[in-house]
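The complex appears here minus one protein chain, its other protein chains still in place.
Chain lettering (A, B and C) follows the sequence in which the chains are written, and residue indices restart at 1 in each chain.
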Amino acid sequence: MKKIMNNPGRIVDEMLDGMAFAYDSIVERIPETKVIHRKHEKNGKVGLVSGGGSGHEPAHAGFVGKGMLSSAVAGQVFTSPTPDQVLEGIKAADEGEGVFLVIKNYTGDVLNFDMAKDLAELEDIEVESVVVDDDIAVEDSTFTAGKRGVAGTVLVHKILGAAAEEGYSLKELKDLADKVVANLASIGLSLKPATNPEVGKPGFELAADEIEFGIGIHGEPGYRREKLQPSKDLAAELVNQLKKEQNWSAGDSYALLVNGMGATPLMEQFVFMNDVKKLLSEKEGLELSFRKVGDYMTSIDMAGVSVTLLKLEDPKWIEYLNAPVDVIGW
Amino acid sequence: MKKIMNNPGRIVDEMLDGMAFAYDSIVERIPETKVIHRKHEKNGKVGLVSGGGSGHEPAHAGFVGKGMLSSAVAGQVFTSPTPDQVLEGIKAADEGEGVFLVIKNYTGDVLNFDMAKDLAELEDIEVESVVVDDDIAVEDSTFTAGKRGVAGTVLVHKILGAAAEEGYSLKELKDLADKVVANLASIGLSLKPATNPEVGKPGFELAADEIEFGIGIHGEPGYRREKLQPSKDLAAELVNQLKKEQNWSAGDSYALLVNGMGATPLMEQFVFMNDVKKLLSEKEGLELSFRKVGDYMTSIDMAGVSVTLLKLEDPKWIEYLNAPVDVIGW
Amino acid sequence: MVEIESLKKWIELYGEKVTENKEHLNQLDSDIGDGDHGSNLTRGAAAVKEKVSESEYENLSDFFKDIGMTLVSKVGGASGPLYGSAFISMAKQAKESDDLAVLLEAGLDGIQKRGKAEAGEKTMVDEWIPVVEALKENNLTNKVIEDSLQKTKDMKATKGRASYLGDRSIGHIDPGAQSSAYLFESLLEAGVLNG
Partner (left out) sequence: MVEIESLKKWIELYGEKVTENKEHLNQLDSDIGDGDHGSNLTRGAAAVKEKVSESEYENLSDFFKDIGMTLVSKVGGASGPLYGSAFISMAKQAKESDDLAVLLEAGLDGIQKRGKAEAGEKTMVDEWIPVVEALKENNLTNKVIEDSLQKTKDMKATKGRASYLGDRSIGHIDPGAQSSAYLFESLLEAGVLNG
């Protein structure tokens, strides 16, 4: 394992310190916690909190700031944060109008955030939440922990962040969140596994000419391995999976996110975007009203990409996606 | 070589198309050229043009837009663009007040941009330029092609971009550029070499436990190889080199950029920033008035980081660094 | 009736076993999860050790509560709230009973209330259920512990991270069941039952 780090056990702490130092006009680290909180002054709006295991940078702390998250809670690498930490995030975010939690659908996150919710209610903070489960690589059945939460979560942060900034109530945010999540679908692929610094070796193995479709952002298994193939064929496979999931009609308006997994050069991400565009826009006739490319929800040093499509049921969502923010990573 | 691409020979074209599609509110690709141009309407200011070989994304096209570059010219991967292409970039950028070129110091770039300058003058466009040579890993002597231009170039783009936006004349920009470049120093290290898609194999080799100090952004050789070591020791080595170069006094004001090489997770970059901070701010007492962390001047899929320090001779430069921009990659 | 001293011993042994077998637990979790179960619990064990060694306990309930809260706040992931809930639930029960079978049954109940897993879903629950049964009948042995553990091998995971693997989860021991097996082995080794 070749990584720029000191002690793997302290990597999250040092990262949070580095972040708070580098961007001290936008965020601060709440002392003795793993919470990154925005410096934006409180003005009686609903607080928005997210978080999860570390290793997905810039998610989630990179989205803390005016117009997006109020606080982000970081767990150990690939490990959900604990309820006491989430509670600190909630307390920091609370401006008297309640706090909304954006949780990615993993057993650990759901359990820890739920416990935090209970603790916050004991402190008289009203809390609502949404569980994002956009990864269509996983079947949503009683035989699984449900679809995973992946890169689409970032679009949820953005839309809810703009709505909260606009003054949405907790109840209104919950309705909006449910609608957004219902219209969200993502799917990814990997060329090279990630190495968790605490584990010291890659989370899985891929042959030199192999790729895996449907991989999760913690290296959870995908649905198929194949030989490496041209970008346009990779794009076609992911787009087909999304098509099976969503009911596309030509002219429908969608937001499109091409997300890099952490070690994928932007050059490749843009090439991939070009192929996705041909399929979605030229072939399927979708209206891609919002588009974004880059590293947003990564998996440490995994090489790969994911594609997220959000059906823009409400044109207001485009406004929310385009609304200005003051954060590190958007 | 495992890359998301179609035809290595067309990778730059497809990347530019993907970029222009994804961010069509900010930039456009000038048809039949390798020029990315901003959509921002012309308003009689000096145009700012940069570019160079591809593979450094988001540089340079990612910095095109209001407040930064007017156009960026992309060469093949790691190969300077040709004069006719640079000329197209100059013509697009010209708003009647002349065009300023930011050139990284490589023989190829200098020769090609110089030829373009001659061509532009034939078309009655006044052109000035600066050659950025911030890489202190290379000796600046008559026995070398001079110091290389690396990540510090991005700070030059930012400062000149803000000054151009403010209405600086060509002459004023030239004076400013010379001053900024004189105060700029960068140095990098690599953990893993880059693979040029047209070449198909890594540009150099590093053992599993080896790192190289002073590496260039095209994989040019550094000044020493050592065993992998903790982030704080890596930081100490780079900071020491910078200290030898610049005359630091406690309280002096500097801009600090920690730049990722393309395949370095943000987590590691922030950990590294934390170590650099301890040395520069806590130990040396420098005032780090501007700080930034992330992938700005990459080397395809190289793993590594560089540190750039710009002595802020003029407090106005901080304003320029913080001025708002509408670009893809800042 | 159990003594706090022997329980301290139990928890200490458990922490040692988890720490010694950190890599093994990580490996089991790599096979069907994300490879951190050993790291998670080792972090928890260190914190529990510090907490417990610093404190004097007058009653069982406080002892279990400290362990539970420490696990909840140090482990994270899925196993943190689950083990935490087990001990918090045991703390509640300890106000009414000091029978180990009754206590551990409450612990199991805490896990199931939190995680909603039933028998056969290839989770730690599949280690706890037979152990609690055996305790009730007063015949907990290493064989019971080991047999239940091995049985998780043939199960298909339908809860937790391993459920993403579907059929491919079959053939692997569940990491949470393995760490729970360490918990119960330590119980026997600490001599709590002879107490």
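What we mean here is this: a residue touches a chain if its C-beta (ideal position, glycine included) is under 8 Å from a C-beta of that chain, and two chains touch if they have at least 3 such contacts.
This is a predicted model, so every value here is computed, not measured.
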Practice task
Please provide the labels of all shown chains that the missing chain touches.
Solution key: B
Completion exercise
Missing-chain contact, candidates B:Gly18, B:Pro58 or B:Gly75, resolves to B:Gly75
Problem - Contacting the left-out chain in the complete assembly, out of B:Glu28, B:Glu172, B:Glu220 or B:Glu237 - result: B:Glu220
Handout entry: Omitted-chain contact residue, chosen from B:Met115, B:Leu170 or B:Leu228
Key = B:Met115
Handout entry: Contact residue for the chain not shown (choose from B:Ser50, B:Asn196 or B:Gln241)
Key = B:Asn196
Problem - On chain B, residues whose C-beta touches the chain left out of the figure - result: 53, 75-85, 106-108, 111-112, 114-115, 138-139, 142-145, 148, 196, 198-199, 203-204, 216, 218-221
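Keep this in mind: only the chains that are shown with their structure count from here on.
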Completion exercise
Distance in whole angstrom between the CA centres of chain A and chain B is 29
Practice task
Indicate the whole-number Å distance between the mean C-alpha point of chain B and the mean C-alpha point of chain C.
Solution key: 53
Fill in the blank from the handout: Rounded to the nearest Å, the gap between Cα centres of chain A and chain C is 31
Handout entry: Residues within chain C bordering two or more other chains
Key = none
Completion exercise
Residue numbers in chain A touching two or more further chains are 77
